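This structure is in C-alpha cells; I'll ask about it shortly.
One protein chain omitted, others in place.
Then we have chain A:
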Amino acid sequence: MSSSSTTTTTTRLLMLKASDGVTFEVEEAVATKLGAINNMVEEEGSEDLICLPNVNGKFLGMVLEWCKKHANNNTNSDKGNDEVNKWWDKEFVMDLDQNTLYHLLMAADYLSGTELVDLLTEKVASMIRGKKVEEIRETFKIKSDFLPGQEEEIRKKNSWAFE
C-alpha cells in the first residue's frame, strides 16, 4: 500500500476469510472497527488467517468497504468528517435492495459492527414504517397468532394509526 517505512510499521494487515473462501487483506485499524474482529485479534493475535464462517464474500466485502470509508474519513481530522460520514452513509444505503439489506444487517450484527447495525436498522425502519400490517407479516414471514376478535380489539384501540 504505502511505500513509506514509517507507515508500514504502524499499519498491520489482517487476512479475513469468508464462508465461501474469498479472502480479504485489510488494514488492522479498519477491520477492528468490527467488534468481533477486534476481539479475535486481542485474544488470538493477528498472525493467522481469520475465518468468518457465517459471512459470505459479497457481504463481508461490503461491510469492509463501509469500515474503510469511515476509517479514512476519521483519519482526516477535519471538523467536516461527521458530515462526510453522514453523506457517505446515505449513499451506502440508498439503493440497497431488500435482499442485500437484510443479509448485510445479519453480517454487520454477526461482526458486531455497531454503527453499521444502527445505519442498517434505520434503513429497515424507513422501509417498513408506512407498510400495512399484512405487508409486515409477508416480509417477515409471520403468521398472526391472535385469538379470534383479539386483533380487531387491538386495531380498534389504535384505529387512528391505520388511517
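Quick note on the criterion: a contact is a pair of C-beta atoms (placed from the backbone, for glycine too) under 8 Å apart; a residue touches a chain by one contact, two chains touch by 3 or more; residues count from 1.
Operating definition for what follows: contacts and distances are computed from a predicted model.
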Legend entry - Per UniProt record, name of the chain withheld from view ["RNA polymerase II transcription factor B subunit 3", "F-box domain containing protein", "phosphatidylinositol N-acetylglucosaminyltransferase" or "SUI1 domain-containing protein"]: "F-box domain containing protein"
Legend entry - Sole residue of A:Ala29, A:Ala71, A:Val84 or A:Met106 that reaches the chain not shown, by the stated touch rule: A:Met106
Legend entry - Absent-chain interface as seen on chain A, which is shown: 98-99, 102-103, 105-106, 109, 117-118, 121-122, 124-126, 128-130, 133, 136-137, 139-146, 151, 154-155, 157-158, 160-163
